[in-house]
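Single-structure report; data block below.
For this depiction, one protein chain was excluded, whereas all remaining protein chains were kept in their positions.
Right after this comes chain A.
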Amino acid sequence: MGKNSLHVLKGINFTVSEGEMVSIMGSSGSGKSTLLNILGILDEADEGTYTLDGTLIKNLNEKVAARYRNKFLGFIFQSFNLINYKSALDNVAMPLYYQGVKRNIRVEKAMHYLEKVGLADWATHLPNELSGGQKQRVAIARALASDPKVLLADEPTGALDTKTSYEVMELIQGINDEGKTILIVTHEDDIAHMTKRIVNLKDGLIIDDSIVTQVRAKANSYV
């Protein structure tokens, strides 16, 4: 971190309602990841306000930020970010550990979410025994485990081939159908069009914000 700060976002004003599925697009350097980090309380804006589920997110200490992240948000990363010495089941159960849920209930809930992403049979496997698509599905199950208000996905398909990407998107669409609010950062047009609204960023400004017709991802079966 140098002394010179760089203003990446220069005035963003937008609202996401509950149940929306929004993709944030833009070339690299446009500020889309920064926006997502702010939304995810992983980073904080220098100016402006951010209200999440009626709560103003401002000047939080780490402890409160951690609690909000745990309560409100589920993260899905490009590089999956699973803990590699923990089994798929334990990875999914982790947010629940930090919620203070008892172990047996944790395992039960985690198993439920693994079933939901179609990986119940892989529960005891370590991340490095899983394919990329499977890892991302474990990460999705983990993001869902704490029953968050919003799912934030940073290039969720960036490390996956097209077929697997579509499978993952189909899963995410299914989750959205159940009412979860989802924000996806992507630079792939086809992925963006699988959401319901596209926000286009350029040089830290929103240049376009439009509702699109959702394209349903068609993958025939889960691997």
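Following the convention adopted for this analysis, a contact is a pair of C-beta atoms (placed from the backbone, for glycine too) under 8 Å apart; a residue touches a chain by one contact, two chains touch by 3 or more; residues count from 1.
As a working rule, contacts and distances are computed from a predicted model.
Visitor: Just go with whichever of "Class I SAM-dependent methyltransferase", "ABC transporter permease", "Imidazole glycerol phosphate synthase subunit HisF" or "Electron transfer flavoprotein subunit beta" UniProt uses as the name of the absent chain.
Guide: The record for the missing subunit names the protein "ABC transporter permease".
Visitor: Taking the entire complex into account, which one of A:Gly26, A:Pro95, A:Gly133 or A:Pro156 touches the absent chain?
Guide: Result: among the candidates, A:Pro95 touches the missing chain.
Visitor: Touching the hidden chain in the full complex, which residues of chain A are there? Just list them.
Guide: These residues of chain A touch the chain that is not shown: 37, 40, 42-43, 62-63, 66-67, 69-71, 75, 77, 81-83, 85-86, 90, 94-95, 97-100, 102-103, 142, 146.
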